[in-house]
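Shown here: the complex without one of its protein chains, the others still in place.
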């Protein structure tokens, strides 16, 4: 699956909804056993959650948006397919989350590309299930420091801390993903799927059992004046950088 | 304790029963404070659960067998003694589990020897307490990938990922185990035992509290036609390899 939401694959409400529907269709399709997640945009895997959806909108809209973020995560992290992230560019925040949901991560060996859950840098907070997803990959200590600081890891650092599994030259990201996929698909599906579910179910259940509270929590946080103000400052900075 | 069930130390029902009884006796013996677990068979530590016990037998037999596997794990992982695995050969599946139950693992530095929970390769699934035991040693990420793929780690890889603690030349495995044991036995027993129990009790309690459900789960899985068929295919392959 090639994510295509120019220019930076922002995870807007529309994009997330379409993503979840597509994923569900592939999940039902017995002929589809694996998914390679990559980006159609050069230099960026995904810029993460679309800040436009979190700024200057109604509480109802925020709630709907957050439910779509949850849905994407539940479907991708809980997928029965083999999921491989072919990270061909930078991948902050929600983009990093998507990569962390996959079974294996291959990143372009370019120190200009960075990956991380950098929410605190924007004055916002990664929710517990972002935290759990990261901590399941790199452990508690790396997660604690990375989330507090909102660290972005350049590709070589990402490999060192286990945030990605492999670095390859940029032009080989797709072919490597294909050959890793071939290897994973040699394992009998039913045994692999039961194993994957055993490893992840406790983590997904935590959100399933707290979904409404988590939405409520997000809405009450994001509607605070101070948070809205810091998001506007951040967007202003982005706009100026573009000019 | 030298495991001796030629040719490959398969964990048969008889072997497991005897193993648990012996372990219980040693546990009671106040003169015995430590246990070095090793193999009398050259090149193989233990081949793991005996597939003959899981193939073409009655549901009752499968239940009895699984209870014996649980018993072995509860006794070895929960042992009050210092337990050291002197891994002098390959150690797939149940053999790997036994090694992971010990307090310290020394492996022969021979890249032909490999260790891992490779159940998915046979189309079966490592249960949650195999998973917990591994994850307590190498962390969640390595466990997730290794269990999904059914990876066998050659000795150098096993060391790199923390599956074993030390590699030594084959002829020094036993003497190194003895000297590591001497070091561990310098610690006051009561403090070490309380500490070990504090580290492991949560993990063993999970099985103690779900023992019957876990047996039922195993029996219903292993009696499936598709599973029986894939085990027979696997055994056929083993037989042909031997010829």
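Order as written gives the chain letters A and B; numbering starts at 1 within each chain.
Going forward, contacts are C-beta pairs under 8 Å (C-beta built on N, C-alpha and C of every residue); 3 or more make two chains touch, one makes a residue touch a chain.
Everything quoted here is computed from the prediction, not taken from an experiment.
Contact with the undisplayed chain is limited, among A:100, A:126 or A:198, to A:126. The residue from A:92, A:116 or A:150 that touches the chain not shown here is A:150. Considering the whole complex, the residue from B:40, B:178 or B:194 that touches the absent chain is B:194. Contacts to the hidden chain, counted on chain B, fall at residues 103-104, 135-139, 162, 165, 183-184, 187-188, 190-192, 194-196, 198-200. Residue-level contact of chain A with the missing chain is found at 119-126, 128, 131, 139-141, 143-145, 147-150, 226, 230.
Assume only the chains that are shown with their structure count from here on.
When chain A is fitted to chain B on its Cα atoms, the angle of the rotation, on a 0 to 180 scale and to the nearest 5, is 120 degrees. Once the centre of each chain is set as its mean CA position, chain A and chain B turn out to be 36 Å apart.
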